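To start, the structure itself, in structure tokens.
Complex shown without one protein chain; remaining protein chains in place.
So, subunit A:
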Amino acid sequence: MSSKIQPPLGPNSDSPIPESPIPNKLLTALRVIVFLQCIGVAGRYWFAEFEIESDIYGLLFFEWSWPETIAQRIDDIGAIGCLVAGIVVLVPTLRLGWDRIRQLQRVAAGFVAAWMFSIAIAHMFRGGVFAELSLGEHVVRYAAPMALVILLSVKKSTEPVRLWVTLLILKMATAATFAVHGYKALKIHGPFADLVLLTDLNGANFGIGQATVEQILWIIGIVDLIVAVLILFPRMRAVAIYMVFWGMLTAASRMTALGVPAYPETLIRSANWGCPLILAIAYQFSYKTSSDTLHK
């Protein structure tokens, strides 16, 4: 007997609650988001014109005085692992060997979550600009794969709770990331200003000056903080959609400011718009969970 929950009501509360593909849509969207993020990680550390090491390398080598080669190898494992994990989670599951593949995908997503969390922690320890806010700023990057781990569980009886937990995690992660970005914008974070100024120089040519960009950042900061609070309320679909749009725009600004070679920086920020996208999808439709729905 399939487990069912009473979901938030659809537009017409008198209509029968339809079968909904939302859990599959959620799962597919999460897979793609995590995959894109992993391509960004691999791109940053392997494929980019100026490949760089992660903060984990920096922490191990500079702060903890580990041998450089060992720190480098650990970094390599993380980058390669993310690339492989991203491909693994994207592979559509087949009925044959379903449970084993899902378990493998859970491990892969768990690896990505652990690696992104470790990068955030390492960045915090290394003490750069706004480093103490790293865990909150980057939370979407490890929340998205964490959500995938939860949703990919084979335990059918816990589907309703897992879905609820997933959405809660993504909601809080989205709020935290936007809140930190909003704070940094209010503090007129130099790189944020340069994203606007360089984008203007590279094409828009509005002639934006320092004073104007600081005003723009101030407005952006206020809006980011407001939406970070609003998204915590139930079913704020319009807010989620705005956050999808804004997350995409800011991720893309890396390329508009720094050029196409900065694509890893855009992809690594996929969860910035991806997490609110999941929320928007969930809020769009009424849904129910069943043992059949999640396993299609």
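FYI, a contact is a pair of C-beta atoms (placed from the backbone, for glycine too) under 8 Å apart; a residue touches a chain by one contact, two chains touch by 3 or more; residues count from 1.
Following the convention adopted for this analysis, contacts and distances are computed from a predicted model.
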* Looking only at the UniProt record of the hidden chain, which name from "PhoD-like phosphatase", "Autoinducer 2 import system permease protein LsrC", "NADH-quinone oxidoreductase subunit F" or "Extracellular solute-binding protein" is the right one? -> "PhoD-like phosphatase"
* Structure fact -> Among the options A:M124, A:V140, A:V227 or A:I278, the absent chain makes contact with A:M124
* Structure fact -> In the whole complex, of A:M146, A:M236, A:I268 or A:I281, the residue touching the missing chain would be A:M146
* List the residues of subunit A that touch the chain left out of this view. => 48, 50-53, 61-63, 65, 68, 103, 106-107, 110, 113-114, 117, 121, 124-131, 146, 149-150, 153, 155, 188, 190-191, 193-195, 197-198, 201-202, 209-210, 213, 257-258
